[in-house]
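Shown here: the complex without one of its protein chains, the others still in place.
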Amino acid sequence: MNTLALILLILFSGAIVAFLSEKVSKFLPSLIAFISITAAGILFYTSPADVFNFKLSMAGLNFTLKIDEFSRLFVHMIIGLSWLASMYAVGYMQNKERQGTFFFNMLLSIGGMLGIVAARDLVSFFVFWEIMTWSSFLIVVWTGADFRRTGIWYMVFSAMGAYAMLMAIMMIYSDIHTFNIDEIIAAIAEQRLPHLVEASVLLLFGFSVKAALMPLHVWAPNAYTQAPAAYTAIFSGVLSKMGIFGMALVLLSMLKFANPADFSLVYINGFIGQILAWLGAITAAIATLYALIQTDAKKLLAYSSVAQLGYITIGIAIGTPLSVMASLFLAVLHALFKGTLFLAMGAVERQAGTTDMTKISGLIRRMPWTFFVTLVSIISLAGVPPLAGFVGKWMLYEALITNGNVFMVVVVFFSSTAAFLYSYRILFGIFLGQEEDDTAHVKEAPLSMILPMVVMALLLIALGTYPGLLFDPIAQGMTVLGFENVTWQMTVLSNVWGNTVNLMYISTTIGVAFVAALLFLTLKGRKGSRNVGTKDISTSGEIPLEHENLTYQLDFFKPFERAASPLYRRKMTKIYDDLSNGLDALFDFTRKIYTGNGQTYALYVVIFLVALLIYVQNTL
Amino acid sequence: MEGLAIKILGAVITTIVAFAVGMTYGGITRKLTARVQNRVGPTIFQNFIDLLKLQSKKTNIYHGVMGHFAPMWIITAAITVLMFIPVLHPGTAWYNSWFPNLSFHGDLIFLLYMMVFGSLGMALGAGQTGNPNSAIGVTRGLSQMVGFEIPFVLALVALMVQYQTTSIQDIMTVQRESGVWMMFSNPFSFLAALFASLGMFRYSPFDIVGAPAELASGPVSEFGGKYLGTMMSGGSIFAFIKLTLYVDLFLGGAYSIPELLIKTFALYMIPVFYGWVNPRYRTEQAIRYFWGWPTALGVIGLLIAIF
Amino acid sequence: METKKDSQTIAEYIKNWSRKHSLFVMAYGTGCGAIEIPATMTSRYDAERLGIRGAATPRQADVLLITGYLATKTLKRVIRVYEQMQDPKYVIAFGSCTINGGMYYDSYNTINVLEKYIPVDVYINGCMPRPEAVIAGFKQLQDKIARGDADNGTRYKENLDWYRANQQQVIKNWRMPDYNW
Partner (left out) sequence: MLEQEQALLSQVTSAFPVKGKVMRNRRVEVWAESTTVSSILMYVKNQMGYQHLNHITCIDRIEDTKFQLVYTVFSHQTKMTLFVKTFIDRNAPVMDNIDHIWDQANTYERELREMYGIQFPGLVGAQEFILEDWDEMPPMRRDFKTEEYSEKTFSSLPGRENTQDVRETISTRSGEEIPDFAKKYSRD
């Protein structure tokens, strides 16, 4: 049997088995999910690369699935993160109700994502897209909390995106009578697709919804917050990347392969790219600003995900080799560090009961491993050397600067500097600060939850010095997108102006200096060095009592908020609310025509007849 | 092998020079401040004495592992940045013998991010002490950083676009070859960066982080002894780094140590002078300050650089 | 005096020299004497020329300056601050009140002798001592440091039982936490 079909079959049947097995044992669905993802992963990595082809003709349609080099990059992300998250979910979902539904949907959405990246025709693409959307929707509303704000927003925006995509697909089909993506690209190259621009814009609209781009992002923060952490890691880590995948498909495969001689088309491509890039930059800035005023760690990370997706969109939209590389690198990294962060927050939620930063503090000694992975991912997120986040940030900046998008660089720089604020907020809010008595009972999460996080954290550390490990698959994937001969080096970054950064030297210098400082500070006067608790602080001689909480948690960035208050004045949700209210009023007004009164209807008939008579009179 | 030994020796010498210069500048500032206030003031080497005293404290308190690591992070960041910054002009004799270090292997954006590394460690260490003053100080520092980073980045982007390079060495070379310093070829960007430097050096009116008499010295309020001493050394090296970076980028670099000292000292006096005559801003005032005229100047500079 | 100085090793001598010339003062403004400190630190008397400088928290401080009378309530805080300071540390008691109670000698809630509760290196008498006297006191402390006599923290640790007994006699409800020192 075909390997690709088998992988999908394993996932989908695993989903059904997981759903049914809840009747047997509460514990079983999580195990089945883990086993089926493991099986799919083993199957994928043990098979040679050329077997992932699958063709099926049914009802006059040709379904084509194929994993090429570009899809393979995303498959790595999907399988890797899903595997770790499902391992984590075994411990995380322990003692929770309705696990069968959860794991059913989780496996379904993973299968859906694999289908999306493998799809080579628009019909199966759309089908898998909808499977992914619906299963993720069901997980978002799984807890049942706050359905109105979360579920409806998500559903409405997903539906809008899906309609736009469907319209685009139909447009393309009506032009060239095929769904096959390769044939479509060939058609574009031969300029046989008159509705290319409209179809592209509609497709991009659909993908922007998933990638949570600026005006369409309102569903994301709540949805990311509401989903259980084990799934949010996948949701924010890879599921949102499906939008990026689609954008890459449209911007880089479809529009790029258009005839360069067609001036207007090239112009349009650059224009659309610029608009998308600016939307990405604005998304990054605004979402960062909103992230740093959150008090719930998960919601903070949700906003931060939106911001990071903004960066990734910029890279794809600019479309130079370096920017695409930066974007794909950041996409993988985002899956790693945001996956880790969401998992870590899930661990905190499970162990301490909440992720509200105003309620907990000082968990560093209680959950040292969780702190370690959070620290590593936060440093990566902030883009501070020597961890991997810096590589992505550097490439993005250099791509923008060398490309001449100088004002966009400033916006991006602003948002990534402001990102330091929420990065610190999350580390401080949960792990640092006063150690309180009400968190004294908190224990470290079980090994099965720690292990996935530590694996990802170690990957982030390794990629900080050896980004080439990731450049290799990215460069291969970019070949499919039409960037031939992308040059990369294992430890050296370079831009088109020939400026380089050698990561090996950076890591070595930091390592040597740090070890020297560590030895000096630890050994020097070690007899007199004492570690004291966080209650032993100088509070003007006052002795804080046990119940007195001295941690600074509320209104953490109030001064910044005050300084940036004009930027906080408008909220996108409010605009949508106003829009829907306005539409409501409009339709309400329209409805008034139907009064339910027979005389009024008679009057309408008379008016219509008179108008008709006048018209006929005039024309005659 | 011999080359490596020389390189390591050069790195050590660079560090010592940076440390000594930074500490002495701090001492000179204290002396000058005293003279301005009609006092005698301490000797210009007072900071060295303070450091020696702090390092010879018999007991040292730390609050948890991040508190112990924080000074190391700072000094690590300081030394790393120093290694990647060209202290003198490439090509000069002094440079080739003692100060090349690793300045071929890093560029401007790397330095910008690397500078944050130390602040991050500091913030984490201050956070773990659990002192509310520390956390308030850190949030103020971070907020202020978002403030001054905008004019600073505008200036730097203008620089990089104008010279079509992101390498500091290339920027210095271009300035030398053209004979025009950046501060004259694009004065608006230079001014924007200069305003940003006011926030970077944290003298009043931008001393909201430490905020003496208000926050009990802010982030460092729980650090003493060797920890405070190490932070002080790191801070001094950072002062030297910032000054050298400004000299490299805007004042065409320096050919010799005396020239470097003159240029850096002149630059250093700007935030110090500005501080003498100004009271302290509130955080939001400081941020608004940087988002006002300095940003406008930065935008003008960037427009000049593009067209 | 000189013999003691000679008996120091060179390292100790250098350390003491640096300690002498860099005194970070935690000015604990307990009483009316606090008003003399600004005068001492600012332009006219300029204590900074001797390396004397204010410290914001006890962690950074070397000298605890008790300026004036101490209520029992304040004493608790002073002990706390003193114990949070890091060795070597010095205490300067300032004004008559710290010596024998001064004008509060018969008050029901003001301690009379500071030395019973924390070890004192230098007393500056007067009510109030003028800045000249304060600087003279600092000079005396510096001499003491240079001789290596100022081992305040050690004295406290060695006689901790005696100090604790005295402290607990005054502070009846002893709620000082265990973790503090």
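In order of appearance the chains are A, B and C, and numbering begins at 1 in each one.
One rule holds for everything that comes next: a contact is a pair of C-beta atoms (placed from the backbone, for glycine too) under 8 Å apart; a residue touches a chain by one contact, two chains touch by 3 or more.
Quantities reported herein were computed from a predicted structural model and do not represent experimental measurements.
Every shown chain that the unseen chain touches in the whole complex is listed here: C. Within the set C:73, C:139 or C:157, the residue that contacts the chain not displayed is C:73.
The hidden chain makes contact, of the residues C:8, C:107 or C:140, with C:107. Touch with the hidden chain on the side of chain C covers residues 72-73, 76, 100-101, 105-113, 115-116, 169-173.
Criterion: only the chains that are shown with their structure count from here on.
Chains A-B form the pair with the most C-beta pairs in contact. Distance from the chain A centre to the chain C centre is 59 Å, each centre being the mean of its Cα atoms.
For chain B, the set of residues touching two or more other chains reads 57-61, 216, 221-222, 225. Counting partner chains per residue, chain C has residues 57, 59, 84, 86-87 touching two or more of them.
Residues of chain B touching chain A in their complex: 55, 57-66, 68-69, 71-73, 75-76, 79-80, 83-84, 102, 105-107, 109-110, 113-114, 116-117, 120, 123-124, 127-132, 135-136, 138-140, 142-143, 145-147, 149-150, 153-154, 157-158, 160-161, 164-167, 170, 216, 221-222, 225-227, 230, 282-285, 287-288, 291, 302, 305-306.
Of all residues in chain B, only 30, 34, 37-42, 46, 49-50, 52-54, 56-61, 212-213, 216-217, 220-225, 228 touch chain C in the complex they form.
Of all the residues in chain C, the ones that touch chain A in their complex are 28, 57-59, 76-78, 80-81, 84, 86-87, 175-177, 179-180.
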